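What follows is an incomplete set of chains from the complex, kept in their original frame.
Order of writing sets the chain letters: A and B. Residues in each chain are counted from 1.
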Amino acid sequence: MQGDLRIDEALTSGDGLLAADLIGVAVFAASGASAGVAKRLDLFGVAFVGFIAALGGGILRDLVIGAVPPLAFADWRYSMTAIAASLAVFWLHPRLARWRRSVLLLDAAGLGLFTVTGTIKALDAGVPPVGACLIGMLTAIGGGLARDLLTGEIPVVLQRDIYAVAALGGAILVTILREVAVADALTMGVSALLITGVRLIALYRRWSAPVAAP
Amino acid sequence: MQGDLRIDEALTSGDGLLAADLIGVAVFAASGASAGVAKRLDLFGVAFVGFIAALGGGILRDLVIGAVPPLAFADWRYSMTAIAASLAVFWLHPRLARWRRSVLLLDAAGLGLFTVTGTIKALDAGVPPVGACLIGMLTAIGGGLARDLLTGEIPVVLQRDIYAVAALGGAILVTILREVAVADALTMGVSALLITGVRLIALYRRWSAPVAAP
(Lines give C-alpha, C1' and ligand atoms only; values in the text may rest on other atoms or scores of the structure.)
Protein backbone atom coordinates (compact mmCIF):
# COMPACT_ATOMS: atom_id res chain seq x y z
CA MET A 1 0.00 0.00 0.00
CA GLN A 2 2.76 2.41 1.02
CA GLY A 3 4.70 1.18 -2.00
CA ASP A 4 1.81 1.84 -4.35
CA LEU A 5 1.36 5.27 -2.89
CA ARG A 6 4.99 6.13 -3.46
CA ILE A 7 4.78 4.86 -7.02
CA ASP A 8 1.63 6.91 -7.53
CA GLU A 9 3.38 9.94 -6.11
CA ALA A 10 6.30 9.35 -8.41
CA LEU A 11 3.93 9.12 -11.39
CA THR A 12 1.86 12.16 -10.53
CA SER A 13 4.89 14.12 -9.36
CA GLY A 14 7.43 13.03 -11.94
CA ASP A 15 5.94 14.77 -14.94
CA GLY A 16 4.50 18.19 -15.46
CA LEU A 17 2.14 17.42 -12.61
CA LEU A 18 4.76 18.21 -9.99
CA ALA A 19 4.88 21.76 -11.28
CA ALA A 20 1.08 21.96 -11.15
CA ASP A 21 1.06 20.55 -7.62
CA LEU A 22 3.63 23.09 -6.45
CA ILE A 23 1.68 25.93 -8.07
CA GLY A 24 -1.30 24.86 -5.96
CA VAL A 25 0.92 24.85 -2.86
CA ALA A 26 2.29 28.31 -3.69
CA VAL A 27 -1.17 29.80 -4.26
CA PHE A 28 -2.65 28.37 -1.06
CA ALA A 29 0.46 29.50 0.87
CA ALA A 30 -0.04 33.01 -0.52
CA SER A 31 -3.67 33.01 0.66
CA GLY A 32 -2.52 32.01 4.16
CA ALA A 33 0.31 34.52 4.23
CA SER A 34 -2.04 37.31 3.13
CA ALA A 35 -4.38 36.46 6.00
CA GLY A 36 -1.38 36.54 8.35
CA VAL A 37 -0.22 39.93 7.10
CA ALA A 38 -3.75 41.31 7.49
CA LYS A 39 -3.76 40.13 11.13
CA ARG A 40 -0.38 41.83 11.75
CA LEU A 41 1.40 38.54 12.49
CA ASP A 42 5.20 38.65 12.57
CA LEU A 43 7.47 37.14 9.93
CA PHE A 44 7.34 33.69 11.50
CA GLY A 45 3.57 33.84 11.95
CA VAL A 46 3.05 34.76 8.29
CA ALA A 47 5.27 31.89 7.12
CA PHE A 48 3.58 29.45 9.51
CA VAL A 49 0.03 30.31 8.46
CA GLY A 50 1.15 30.10 4.82
CA PHE A 51 2.69 26.67 5.44
CA ILE A 52 -0.46 25.34 7.14
CA ALA A 53 -2.81 26.84 4.52
CA ALA A 54 -0.81 25.16 1.74
CA LEU A 55 -0.01 21.83 3.36
CA GLY A 56 -2.53 21.33 6.20
CA GLY A 57 -5.07 19.60 3.95
CA GLY A 58 -2.46 17.22 2.54
CA ILE A 59 -1.08 16.43 6.00
CA LEU A 60 -4.58 15.52 7.18
CA ARG A 61 -5.11 13.39 4.05
CA ASP A 62 -1.86 11.50 4.56
CA LEU A 63 -2.58 10.86 8.27
CA VAL A 64 -6.03 9.54 7.43
CA ILE A 65 -4.82 7.17 4.70
CA GLY A 66 -1.79 6.05 6.73
CA ALA A 67 0.89 7.56 4.45
CA VAL A 68 3.43 8.61 7.12
CA PRO A 69 5.43 10.75 7.19
CA PRO A 70 3.07 13.02 5.21
CA LEU A 71 4.37 14.32 1.87
CA ALA A 72 4.74 17.80 3.39
CA PHE A 73 7.54 16.43 5.59
CA ALA A 74 8.83 13.69 3.27
CA ASP A 75 9.56 15.93 0.24
CA TRP A 76 11.35 19.21 0.95
CA ARG A 77 10.11 20.82 -2.26
CA TYR A 78 6.60 21.12 -0.79
CA SER A 79 7.60 22.90 2.42
CA MET A 80 10.18 25.11 0.70
CA THR A 81 7.65 26.20 -1.95
CA ALA A 82 5.11 27.07 0.74
CA ILE A 83 7.65 29.03 2.78
CA ALA A 84 9.08 30.87 -0.24
CA ALA A 85 5.60 31.91 -1.41
CA SER A 86 4.75 33.11 2.12
CA LEU A 87 7.92 35.18 2.41
CA ALA A 88 7.25 36.70 -1.01
CA VAL A 89 3.84 37.84 0.20
CA PHE A 90 5.37 39.19 3.42
CA TRP A 91 7.80 41.42 1.54
CA LEU A 92 5.87 42.18 -1.65
CA HIS A 93 2.25 42.30 -0.50
CA PRO A 94 1.62 45.98 -1.33
CA ARG A 95 2.54 45.19 -4.93
CA LEU A 96 0.37 42.06 -5.02
CA ALA A 97 -2.99 43.85 -4.90
CA ARG A 98 -3.10 44.20 -8.68
CA TRP A 99 -2.72 40.41 -9.00
CA ARG A 100 -5.92 39.71 -7.11
CA ARG A 101 -7.72 38.40 -10.19
CA SER A 102 -4.86 36.00 -11.02
CA VAL A 103 -4.79 34.75 -7.45
CA LEU A 104 -8.51 33.88 -7.56
CA LEU A 105 -7.91 32.00 -10.82
CA LEU A 106 -4.95 30.11 -9.40
CA ASP A 107 -6.87 29.38 -6.18
CA ALA A 108 -9.64 27.79 -8.26
CA ALA A 109 -7.00 25.73 -10.08
CA GLY A 110 -5.49 24.68 -6.72
CA LEU A 111 -8.94 23.64 -5.50
CA GLY A 112 -9.40 21.39 -8.53
CA LEU A 113 -5.94 19.88 -8.37
CA PHE A 114 -5.87 19.18 -4.62
CA THR A 115 -9.31 17.56 -4.75
CA VAL A 116 -8.36 15.28 -7.63
CA THR A 117 -5.00 14.12 -6.22
CA GLY A 118 -6.52 13.71 -2.73
CA THR A 119 -9.37 11.55 -4.01
CA ILE A 120 -7.08 9.37 -6.12
CA LYS A 121 -4.58 8.86 -3.30
CA ALA A 122 -7.40 7.82 -0.98
CA LEU A 123 -8.80 5.35 -3.54
CA ASP A 124 -5.30 3.95 -4.13
CA ALA A 125 -4.90 3.50 -0.36
CA GLY A 126 -8.00 1.30 -0.36
CA VAL A 127 -10.51 3.78 1.10
CA PRO A 128 -14.08 2.99 -0.11
CA PRO A 129 -15.71 5.46 -2.56
CA VAL A 130 -17.76 7.61 -0.13
CA GLY A 131 -14.81 8.02 2.23
CA ALA A 132 -12.44 8.78 -0.65
CA CYS A 133 -14.70 11.60 -1.90
CA LEU A 134 -14.80 13.11 1.59
CA ILE A 135 -11.02 12.84 1.92
CA GLY A 136 -10.52 14.45 -1.50
CA MET A 137 -12.68 17.39 -0.50
CA LEU A 138 -10.96 17.68 2.90
CA THR A 139 -7.56 17.75 1.16
CA ALA A 140 -8.67 20.79 -0.80
CA ILE A 141 -10.45 22.74 1.96
CA GLY A 142 -8.47 21.61 5.05
CA GLY A 143 -5.67 24.14 4.64
CA GLY A 144 -8.06 27.06 4.30
CA LEU A 145 -9.99 25.88 7.35
CA ALA A 146 -6.79 25.76 9.44
CA ARG A 147 -5.72 29.19 8.11
CA ASP A 148 -8.98 30.73 9.32
CA LEU A 149 -8.86 29.01 12.72
CA LEU A 150 -5.25 30.18 13.28
CA THR A 151 -6.20 33.77 12.48
CA GLY A 152 -9.27 33.73 14.71
CA GLU A 153 -11.97 33.63 12.05
CA ILE A 154 -14.94 31.34 11.49
CA PRO A 155 -13.84 29.44 8.35
CA VAL A 156 -14.97 31.29 5.24
CA VAL A 157 -15.61 28.00 3.42
CA LEU A 158 -18.50 27.34 5.85
CA GLN A 159 -20.12 30.68 5.23
CA ARG A 160 -20.33 31.72 1.65
CA ASP A 161 -20.60 30.77 -1.97
CA ILE A 162 -19.77 27.62 -3.92
CA TYR A 163 -16.33 26.32 -3.02
CA ALA A 164 -16.30 23.04 -1.11
CA VAL A 165 -19.36 21.82 -3.01
CA ALA A 166 -17.48 22.16 -6.29
CA ALA A 167 -14.69 20.08 -4.76
CA LEU A 168 -17.12 17.42 -3.53
CA GLY A 169 -18.79 17.18 -6.93
CA GLY A 170 -15.41 16.79 -8.60
CA ALA A 171 -14.36 14.09 -6.11
CA ILE A 172 -17.52 12.14 -6.95
CA LEU A 173 -16.73 12.47 -10.67
CA VAL A 174 -13.18 11.17 -10.09
CA THR A 175 -14.54 8.16 -8.23
CA ILE A 176 -17.09 7.33 -10.94
CA LEU A 177 -14.59 7.72 -13.79
CA ARG A 178 -12.17 5.45 -11.92
CA GLU A 179 -14.90 2.86 -11.40
CA VAL A 180 -15.56 2.70 -15.15
CA ALA A 181 -11.81 2.42 -15.77
CA VAL A 182 -11.16 5.67 -17.57
CA ALA A 183 -7.41 6.36 -17.85
CA ASP A 184 -6.06 8.28 -14.85
CA ALA A 185 -4.65 11.19 -16.82
CA LEU A 186 -8.04 11.77 -18.50
CA THR A 187 -9.93 11.38 -15.19
CA MET A 188 -7.67 13.87 -13.48
CA GLY A 189 -7.71 16.40 -16.28
CA VAL A 190 -11.47 16.38 -16.79
CA SER A 191 -12.30 16.48 -13.08
CA ALA A 192 -9.81 19.20 -12.18
CA LEU A 193 -11.03 21.35 -15.07
CA LEU A 194 -14.65 20.82 -14.02
CA ILE A 195 -13.99 21.85 -10.40
CA THR A 196 -11.98 24.87 -11.47
CA GLY A 197 -14.62 25.85 -14.01
CA VAL A 198 -17.54 25.54 -11.60
CA ARG A 199 -15.63 27.55 -9.01
CA LEU A 200 -14.85 30.33 -11.48
CA ILE A 201 -18.42 30.48 -12.78
CA ALA A 202 -19.67 30.59 -9.18
CA LEU A 203 -17.34 33.53 -8.51
CA TYR A 204 -18.37 35.32 -11.70
CA ARG A 205 -22.12 34.78 -11.24
CA ARG A 206 -21.98 35.16 -7.45
CA TRP A 207 -23.60 31.80 -6.83
CA SER A 208 -23.96 30.97 -3.18
CA ALA A 209 -25.33 28.12 -1.08
CA PRO A 210 -28.58 28.69 0.84
CA VAL A 211 -28.68 29.68 4.52
CA ALA A 212 -31.33 28.15 6.81
CA ALA A 213 -34.59 30.02 7.32
CA PRO A 214 -34.54 31.89 10.65
CA MET B 1 -3.96 -5.59 15.75
CA GLN B 2 -5.70 -4.13 12.73
CA GLY B 3 -7.38 -7.49 12.26
CA ASP B 4 -8.63 -7.61 15.84
CA LEU B 5 -9.95 -4.12 15.49
CA ARG B 6 -11.91 -5.03 12.42
CA ILE B 7 -13.33 -8.08 14.18
CA ASP B 8 -14.21 -5.92 17.16
CA GLU B 9 -15.90 -3.45 14.85
CA ALA B 10 -17.81 -6.26 13.20
CA LEU B 11 -18.96 -7.54 16.58
CA THR B 12 -19.98 -4.18 17.98
CA SER B 13 -21.42 -3.00 14.68
CA GLY B 14 -23.11 -6.20 13.56
CA ASP B 15 -25.84 -6.41 16.14
CA GLY B 16 -28.19 -3.89 17.64
CA LEU B 17 -25.13 -1.87 18.58
CA LEU B 18 -24.78 -0.48 15.07
CA ALA B 19 -28.17 1.16 15.46
CA ALA B 20 -27.13 2.59 18.84
CA ASP B 21 -23.85 3.83 17.39
CA LEU B 22 -25.62 5.54 14.50
CA ILE B 23 -28.12 7.14 16.89
CA GLY B 24 -25.14 8.66 18.71
CA VAL B 25 -23.75 9.91 15.39
CA ALA B 26 -27.12 11.42 14.43
CA VAL B 27 -27.54 13.21 17.76
CA PHE B 28 -24.05 14.67 17.78
CA ALA B 29 -24.47 15.71 14.13
CA ALA B 30 -27.71 17.47 15.08
CA SER B 31 -25.89 19.36 17.86
CA GLY B 32 -23.24 20.49 15.37
CA ALA B 33 -25.78 21.42 12.70
CA SER B 34 -27.78 23.46 15.23
CA ALA B 35 -24.64 25.40 16.16
CA GLY B 36 -24.02 25.98 12.45
CA VAL B 37 -27.56 27.23 11.83
CA ALA B 38 -27.26 29.58 14.83
CA LYS B 39 -24.06 31.04 13.33
CA ARG B 40 -25.82 31.57 9.95
CA LEU B 41 -23.53 29.14 8.11
CA ASP B 42 -24.63 28.07 4.66
CA LEU B 43 -25.95 24.61 3.74
CA PHE B 44 -22.46 23.20 3.28
CA GLY B 45 -21.19 24.76 6.51
CA VAL B 46 -24.08 23.29 8.49
CA ALA B 47 -23.46 19.81 7.06
CA PHE B 48 -19.72 20.11 7.63
CA VAL B 49 -19.97 21.18 11.27
CA GLY B 50 -22.51 18.38 11.81
CA PHE B 51 -20.14 15.86 10.24
CA ILE B 52 -17.19 16.98 12.39
CA ALA B 53 -19.27 17.13 15.60
CA ALA B 54 -20.48 13.57 15.00
CA LEU B 55 -17.31 11.96 13.67
CA GLY B 56 -14.39 14.18 14.77
CA GLY B 57 -13.93 12.34 18.07
CA GLY B 58 -13.91 8.95 16.38
CA ILE B 59 -11.50 10.12 13.67
CA LEU B 60 -9.08 11.32 16.37
CA ARG B 61 -9.48 8.01 18.23
CA ASP B 62 -8.75 5.96 15.10
CA LEU B 63 -5.69 8.07 14.20
CA VAL B 64 -4.30 7.69 17.72
CA ILE B 65 -4.76 3.90 17.84
CA GLY B 66 -3.54 3.45 14.26
CA ALA B 67 -6.83 2.23 12.76
CA VAL B 68 -6.56 3.85 9.33
CA PRO B 69 -8.58 4.77 7.40
CA PRO B 70 -10.81 5.90 10.32
CA LEU B 71 -14.25 4.30 10.52
CA ALA B 72 -15.82 7.63 9.47
CA PHE B 73 -14.23 7.15 6.04
CA ALA B 74 -14.19 3.33 5.93
CA ASP B 75 -17.94 2.80 6.50
CA TRP B 76 -20.28 5.00 4.49
CA ARG B 77 -23.15 4.53 6.95
CA TYR B 78 -21.41 6.78 9.46
CA SER B 79 -20.87 9.73 7.15
CA MET B 80 -24.27 9.41 5.51
CA THR B 81 -26.03 9.31 8.89
CA ALA B 82 -24.17 12.43 10.02
CA ILE B 83 -24.95 14.29 6.81
CA ALA B 84 -28.63 13.24 6.76
CA ALA B 85 -29.12 14.35 10.36
CA SER B 86 -27.42 17.69 9.62
CA LEU B 87 -29.60 18.33 6.58
CA ALA B 88 -32.71 17.47 8.59
CA VAL B 89 -31.73 20.13 11.14
CA PHE B 90 -31.03 22.63 8.35
CA TRP B 91 -34.52 22.28 6.89
CA LEU B 92 -36.58 21.41 9.96
CA HIS B 93 -34.89 23.36 12.75
CA PRO B 94 -37.83 25.67 13.56
CA ARG B 95 -39.88 22.56 14.33
CA LEU B 96 -37.11 20.97 16.40
CA ALA B 97 -37.30 23.40 19.34
CA ARG B 98 -39.94 21.30 21.05
CA TRP B 99 -37.63 18.29 20.93
CA ARG B 100 -34.97 20.00 23.05
CA ARG B 101 -35.57 17.68 26.01
CA SER B 102 -35.24 14.57 23.82
CA VAL B 103 -32.05 15.91 22.27
CA LEU B 104 -30.45 16.36 25.71
CA LEU B 105 -31.43 12.79 26.59
CA LEU B 106 -30.02 11.42 23.35
CA ASP B 107 -26.87 13.52 23.74
CA ALA B 108 -26.30 11.95 27.17
CA ALA B 109 -26.80 8.52 25.60
CA GLY B 110 -24.32 9.38 22.85
CA LEU B 111 -21.80 10.50 25.47
CA GLY B 112 -22.07 7.15 27.23
CA LEU B 113 -21.89 5.08 24.07
CA PHE B 114 -18.98 6.92 22.43
CA THR B 115 -16.95 6.77 25.65
CA VAL B 116 -17.50 3.04 26.06
CA THR B 117 -16.73 2.05 22.47
CA GLY B 118 -13.74 4.43 22.37
CA THR B 119 -12.22 2.97 25.54
CA ILE B 120 -12.74 -0.63 24.41
CA LYS B 121 -11.26 0.01 20.97
CA ALA B 122 -8.20 1.61 22.57
CA LEU B 123 -7.73 -1.31 24.99
CA ASP B 124 -8.15 -3.79 22.10
CA ALA B 125 -5.48 -1.87 20.15
CA GLY B 126 -3.04 -2.46 23.02
CA VAL B 127 -3.11 1.02 24.60
CA PRO B 128 -2.33 0.81 28.37
CA PRO B 129 -5.19 1.56 30.83
CA VAL B 130 -4.53 5.26 31.59
CA GLY B 131 -4.13 6.10 27.91
CA ALA B 132 -7.23 4.09 26.97
CA CYS B 133 -9.36 6.02 29.47
CA LEU B 134 -8.13 9.33 28.04
CA ILE B 135 -8.80 8.14 24.48
CA GLY B 136 -12.30 6.98 25.46
CA MET B 137 -13.09 10.38 26.91
CA LEU B 138 -11.59 12.20 23.89
CA THR B 139 -13.73 10.07 21.55
CA ALA B 140 -16.83 11.36 23.31
CA ILE B 141 -15.88 15.03 23.70
CA GLY B 142 -13.65 15.54 20.63
CA GLY B 143 -16.49 16.20 18.21
CA GLY B 144 -18.09 18.83 20.44
CA LEU B 145 -14.71 20.51 20.91
CA ALA B 146 -14.19 20.71 17.15
CA ARG B 147 -17.78 21.98 16.65
CA ASP B 148 -17.13 24.86 19.05
CA LEU B 149 -13.75 25.74 17.53
CA LEU B 150 -15.25 25.79 14.01
CA THR B 151 -18.02 28.14 15.12
CA GLY B 152 -15.65 30.49 16.96
CA GLU B 153 -16.55 29.58 20.54
CA ILE B 154 -14.43 28.54 23.51
CA PRO B 155 -15.46 24.87 23.89
CA VAL B 156 -18.47 24.58 26.19
CA VAL B 157 -17.16 21.30 27.61
CA LEU B 158 -14.29 23.25 29.22
CA GLN B 159 -16.56 25.77 30.85
CA ARG B 160 -19.55 24.33 32.54
CA ASP B 161 -21.18 21.46 34.35
CA ILE B 162 -20.48 17.74 34.51
CA TYR B 163 -19.96 16.30 31.06
CA ALA B 164 -16.42 15.15 30.31
CA VAL B 165 -15.93 14.06 33.91
CA ALA B 166 -18.85 11.64 33.59
CA ALA B 167 -17.18 10.25 30.46
CA LEU B 168 -13.83 9.91 32.21
CA GLY B 169 -15.41 8.11 35.17
CA GLY B 170 -17.17 5.73 32.81
CA ALA B 171 -13.97 5.05 30.88
CA ILE B 172 -12.24 4.11 34.15
CA LEU B 173 -15.12 1.76 35.00
CA VAL B 174 -14.85 0.08 31.58
CA THR B 175 -11.12 -0.46 32.11
CA ILE B 176 -11.58 -1.95 35.58
CA LEU B 177 -14.42 -4.25 34.51
CA ARG B 178 -12.30 -5.45 31.59
CA GLU B 179 -9.37 -6.09 33.91
CA VAL B 180 -11.52 -8.37 36.10
CA ALA B 181 -12.77 -10.13 32.97
CA VAL B 182 -16.42 -9.15 33.06
CA ALA B 183 -18.17 -10.02 29.78
CA ASP B 184 -17.95 -7.20 27.22
CA ALA B 185 -21.68 -6.83 26.72
CA LEU B 186 -22.22 -6.38 30.47
CA THR B 187 -19.24 -3.99 30.79
CA MET B 188 -20.51 -1.85 27.95
CA GLY B 189 -24.11 -1.81 29.11
CA VAL B 190 -23.36 -0.95 32.74
CA SER B 191 -20.77 1.71 31.91
CA ALA B 192 -22.81 3.43 29.20
CA LEU B 193 -25.85 3.52 31.49
CA LEU B 194 -23.77 4.95 34.33
CA ILE B 195 -22.30 7.75 32.18
CA THR B 196 -25.71 8.59 30.72
CA GLY B 197 -27.29 8.51 34.17
CA VAL B 198 -24.67 10.73 35.81
CA ARG B 199 -24.92 13.20 32.93
CA LEU B 200 -28.72 13.37 33.19
CA ILE B 201 -28.66 13.78 36.98
CA ALA B 202 -26.02 16.53 36.59
CA LEU B 203 -28.31 18.30 34.11
CA TYR B 204 -31.37 17.92 36.36
CA ARG B 205 -29.62 18.99 39.58
CA ARG B 206 -27.46 21.61 37.83
CA TRP B 207 -24.23 20.10 39.11
CA SER B 208 -21.16 21.89 37.92
CA ALA B 209 -17.41 21.62 38.32
CA PRO B 210 -15.61 24.24 40.44
CA VAL B 211 -13.89 27.29 38.96
CA ALA B 212 -10.56 28.48 40.40
CA ALA B 213 -10.62 31.16 43.10
CA PRO B 214 -9.76 34.56 41.60
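We adopt the following convention: a residue touches a chain if its C-beta (ideal position, glycine included) is under 8 Å from a C-beta of that chain, and two chains touch if they have at least 3 such contacts.
Bear in mind that the values here come from a model prediction, so they are computed numbers and not experimental data.
Every protein chain here is a copy of the same sequence, 2 of them drawn, and the whole complex in this file adds up to 3 copies.
Here, only the chains that are shown with their structure count from here on.
Bringing chain A onto chain B by least-squares fit of CA atoms involves turning it by 120°, to the nearest 5. Separating the centre of chain A from that of chain B, both taken as means of CA atoms, is a distance of 29 Å.
Listed in rising order, the residues of chain A touching chain B in the complex are 63-66, 122, 125-132, 134-135, 145, 149, 152-155, 157-161, 164-165, 208-213.
The touching residues of chain B, counted against chain A in their complex, run 36-37, 39-46, 48-49, 59, 63, 68-70, 72-76, 79-80, 90-91, 93-94, 149-152.
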